[in-house]
Structure formats: structure tokens, C-alpha cells
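For this view, one protein chain was removed and the others were kept in their places.
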Amino acid sequence: MKEFWKRFSRNKGAVIGLLVLSLVVILAITAGFIFPGDPFQSVGKPFEPPFGEFLFGTDTLGRDVAAGIVHGARTSLLIGLIATVLAVGVATIIGGFAGYYGGWIDDILMRITEFFQTIPSFIFALVLVAILSAQIENIVFAIAAVTWPPITRLVRGEFMAMRNREFVQACVVLGMNDLLIIFREILPNTLSPIIVTGSLMVATAILIESALAFLGLGDPNVMSWGFMIGAGRTFLRTAWWLCAIPGIAILLTVLAINLVGEGLNDALNPRLRNQ
Amino acid sequence: MSLARKRVHYAGRRLAQAVPIVLGIVVMNFLLLQLAPGDAADVLAGEAGSATPEYMAMLRERFGLDQPVWLQLLIYVKNILSLDLGFSFRHNMPVLELIMERLWPTLLLMGATLLLSVGVGILLGLLAAARVNTWRDTFISVLAIISYATPLFWVGLMLIVVFSLKFDWLPATGMESVAMFYEGWDRVVDIARHLVLPAITLSLFYLALYTRLMRAAMLEQYGMDYVVTARAKGVTEQRITFKHVVRNAVLPVVTMAGIQVGSLLGGSVVVESVFGWPGLGLLAFQSLFARDFNLLLGIFFLSACLVILVNLLVDLLYTFLDPRIEMK
Partner (left out) sequence: MSRTKNKLVSQSHTTTKAGTDSVLESQPLHRSRRDFLKTTGAAGVTILVAGSGLAAVREASAAARKGGTLVHLIQPEVPTLATYLSTSSPVSQGGTRAYSGLLEYDFDLNPQPSLAESWSVSEDGLTAQFKLRKGIKFHDGHPLTSADVKYTIMEVLKQVHPRGPNSFREVQEIETPDEQTVILRLEHPAPYMMTAFSSYESPIVPKHLFEGKDLRNLPYANAPVGSGPYKFVEWKRGQYIRYDRFDDYYKADMPAIDRLVQRSIADSATRTAVLERGEVHLTGFGGVPYSDAVALEKLPHLEVTTDGYEMFSTMVWLEFNTRKAPFDNQKVRQAVAYAMERQWIIDNVWFRFGKVATGPINSNIKHLYTSEVRNYEVADGLEKANQLLDEAGYKRNADGVRFEITHDLTPYGEEWQRFGEYVKQRLDRLGIKVTLRYEDVATWLRRIYTDYDFQVTSNWLHGFADPVIGVHRAYHSRSIRQGTVFVNGSGWSSPETDKLMDDAGVEPDPKRRAELYKEFQQLVVEASPIAWIHEIKFPTVYNNMFSDVITSPLGILGALDRVHLS
């Protein structure tokens, strides 16, 4: 663990990223304390510019943009995390089985993966949200549904490589249960690339959510950054802060996640960096 | 068997394998879309602001929506097997014709984006990796990671505000200056000017990705034994870089670009919407909300074909770049 931190902190960008990300997470957790009540509630006059009475100004209905940012952090992170966990979970199972068993199982599972990769992913996400209606759980599902195939390929590759390692072969010879081998023996050894990819996936999920909301497919009951941009872009020139501030929030968060992801990569896969 | 014949053979087999995938996509999406509440008749009547019940019944009969789902599917699959994509009742014209009109703007945007992102991405990655850990490397990496993290539509809106509204250098939307009706060379220039902003917007994300990929791949290649050997033999750094390292490092970038054609098509929905680019992504988006399923399925069908074709081309390109790779 100490070794891990040492390697992680050698990457300055990753440390900065971690600081920013921690700040966002803390804001998200304490949203209810900082800005109690519903972020949709009007608190002042519409279109108050930022850095006046309200830190980030107010929007078209007089709602506090800062409250929206803080509550939106919670939504964006949650959407990102849950969608990623879902996608990585599916990808691990499918990729794991395909990589471990090989042969016709691999063939079928990879055909399915390929199948989903052939559909234009964002359009597919739009179709899913439109059909299931724009509720937060459906949006999460749609994001997961279009992001799992690349991770599956990665997991499969890792499993295929592990399959021929001696310790796995030993388990097979000992007659160990396949499921045990897959989840107890191989999975822990492939975790680091999965974690790295997963961390980047969170960023992708946040971006997809914001694009969906931009096209008008956000959940109207939940404050999110995408929603704020979607609602604010009409006022792009009259009230720049409505789009700019959540845009910067997305940019910073996604940036931070990417930096942390790189740091994780350095820390978990030292082989690559040391070359 | 000669290499060329081998390639043709390989391409043929790959295309044959693709048929069930494309068919599967069409069938799955057909069934998926059946779950969508409301139909084209609802939308048409809804847009008209009013309609009589007889009118709506007439629309449904005409669209074949009064048939059971399995029969509709059967008819659709039968038609698609004979490459008949059906009729868009909303646009009152055959789907194929409609798609073909929108195909070349899409291909133009995609081509420009691919060229820009792969080309500039490789160049920047190369520049960064050649002087790793200098200010140039840091600068390029920071730039890449920021572009990677910026929402596409946001970039698009900002570019319009700056280059179109503030400086008035480039047109904000569309593919041509519609009121001018340019001909010949003027028209080419006109379209090129319109292409600049959307192509930059769409390529920014991929450019960042390819820059980082190229840089990583170059660094990996530099660590390989053959480079060490070459250095030991006294081969110049320049020669090593251009003769060996770049050539090998380009491979993963090209693969990635091939894989991402599908996502490029999807990402273009947002960019086309911001820039009013008359492409397929926007058409798909609109047909979804108009419940114009013949059209939407047609677009899915065509884009699946496109993705498969591009992937095949990438794989063939691979065999040119690295003849050791076997076609199996």
C-alpha cells in the first residue's frame, strides 16, 4: 500500500486530480448541509449575475446556481459510478467467461459483444432512454448498456493471458471449480487494468449523461450538471454563467477523474512506466 | 495463393460473417422499438394539432401499424434481405433515397474528422514522445487531457460564439450558403468553410485520445529490445524513430480509430445538432422522436454496414502496415 502511494504520488497530475475529485466528492456528500432544501426552489430574482448576492448567480427561475452545482455533483457522480459498476460487472462476467473458456463460448460471447459494438452507441443510448422514459435509473441503464463492450474485450484479453499462467493451470489440474478459478484466482490478478479502465469509464458516463441532457433527455426531477447546461444553453449569450459554470464543473471533474485514472495506472501497472 | 487473392478471399469471408450480425441488429432494434409507446400516427396527428379518429385509423392502416408485430417484422426482414429499406411515411419518400441524400454529408464530416484526429493525433503524440518529460511533452499532454474532458456540445457552442459571432470568420451552421447557389470550385470552397468548425469540434475528443495513445505506444516501442539493439549498433535516433518506432506505434491508433467509427457516427448526433449539419445522426435523432421506424431502422442498418466495412478496411490496412500479421 505504501508502495502504491509512493508510485501514485510521483505523478503530480494525479495528486492534483485526486485533490479536485475529493473536493467534488465532499461537496456531493455534504450537499444537503451546504444548501438545504430543494435545489429547484426559487431563492431570488432571475438572472442575478455571479459573485453578487449569490456565488454563482441565479438562473431563469431565480434558482441558486451554486446549489445546483453542489446537488448536481451528487447526481453526476452517482450516475457515473453506478453506470460504471454495472458496465464493468457485465463486462467482467462476459469477458471473463469468454477469455477463460475460449472456444465456442468465446466465439458466441464475442459475437454478441461485437454485435453491440456495431450499433452506433450514442444513438442506441438515445433509443433506450426514449423508450424507457427519461428517469434517472433508465439513463444509468442506457449508459451502462452502451459502454460495456470495450471493457469486455479488455477483460477477455487479460483472462486469456492469465489462462495459460502456471498458477491457473495448477488450479485446473487440482480439479478446482471453474467459477472459483475465475473469480478467486484470476479476477484479483486482472483487477488493476479493470480499475484503471473503470475509473475512466466514470468520466465517460458523466459526459454521456450531459450530452443526453443537452438533447433534452435528462430526468426533470433530478438536478444534474447536464440538466443545468441543457436549461441554460438558451441563455448562452444573455447569461453566460448558466452554461459556463456547470460546463466547467463537468470539465474539472472529468479531468480530475482522468488524472486519477492515469495515476492509478502508474501505481498499479508499474511495468509500463518504468520502461 | 497470392497475397492479393488472399486479401480478397479474406474480405469475402468477413463480409459473409457480417450478414447475421447486421440482420440481428435490425431485428433487435425492430423489437426494441415496438416497446416505445405511441406510434407514427400519434406523432403526425400530434404535430398537426388535431385530427379525426378516422384520419388516425387511416394513417395506421396505411403505415401497416394495424398488423400484428410478428407479421410486420416478417415483412420487414423479407424486404431488408432484398435490400428494400421501405418507405418513410413521415417524409413521404423511400428510406434509401432519404438516407443516400444524407449519407455524403455524414461521410464528409466523418472523413474530415478521422483525417484530422488521426493525422494530428499521431503528429502530436510523436512530438510529445520524442521529447518525453520536457515542457513540450507536458504542454501537449495537458492539452490532450483537457480536450478529452470537455463536453462536445459545449466546445461547439463556444466555437460558434467565438469564430462565427465575435470574429465573423466562419459560417455558424449548415453545409452550404443556401441563398448563394454556388457552382463548381466556389461550392467546394464554400462547403470546406462550413466544414471547419464541426470537424474540429467532433475531432477534438478523438484527437486527444489518439495523441495519448500514440505517445504511449511510442514510449512502449522505445523500450523494446530491437530499439536497444539498434541503438547499440549505432543507428541514428532519427532513423530508429521514423523507420521502426512510428511504424509500429501507428498500429494501435489505427485499430482504435477503426473501432470508433461506430461511436463517431453516434457522437455526430450532438455535433450535427449544434451545427445544423445535414447528416445521418441528426436524421436518426429526429426519426426516433417522430416514430419513423422504417427510417431509423434503415439508418441502423446502414451504419452497421458502414462500421463493418470500415473495420474490414482497417484490418486490410493492417496487413499493409505490418505484413507479418496473418489473415485468419
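Which chain is which? They are A and B, in the order written, and residues in each are numbered from 1.
As a convention for this text, contacts are C-beta pairs under 8 Å (C-beta built on N, C-alpha and C of every residue); 3 or more make two chains touch, one makes a residue touch a chain.
Just so we're clear, the structure is a prediction, and the values are computed from it rather than from any experiment.
Touch with the chain that is not drawn comes from one residue among A:A130, A:I143, A:A205 or A:M228, which is A:A130.
Considering B:A11, B:M28, B:A45 or B:L96, the position touching the chain not shown turns out to be B:A45 (whole complex).
Considering the whole complex, the residue from B:E101, B:D186 or B:E237 that touches the absent chain is B:E101. Contact residues of chain B toward the unshown chain are 36-40, 42-56, 58, 62, 90-93, 98, 101-102, 105, 157, 160-161, 164-165, 168, 171-179, 272-276, 278-279, 282-283, 285-286, 288-291.
Take chain A: the residues that touch the chain left off the picture are 38, 40-42, 46, 60-62, 130, 133-134, 216, 219-221, 230-231, 233-238.
What we mean here is this: only the chains that are shown with their structure count from here on.
Put simply, the C-alpha centre of chain A and that of chain B have 23 angstrom between them. Per the touch definition, chain B reaches chain A in the complex via residues 21-22, 24-25, 29, 32-33, 35-36, 145-146, 148-154, 157, 161, 165, 216, 219-220, 222-223, 259, 262-263, 265-267, 269-270, 273, 281, 284-285, 288-289, 296, 299-300, 303-304, 307-308.
Listing the residues of chain A that touch chain B in their complex gives 13, 111, 114-115, 117-128, 130-131, 150, 203, 207, 210-211, 214-215, 229, 233, 236-237, 243, 247, 250-251, 254-255, 258-259, 272, 275.
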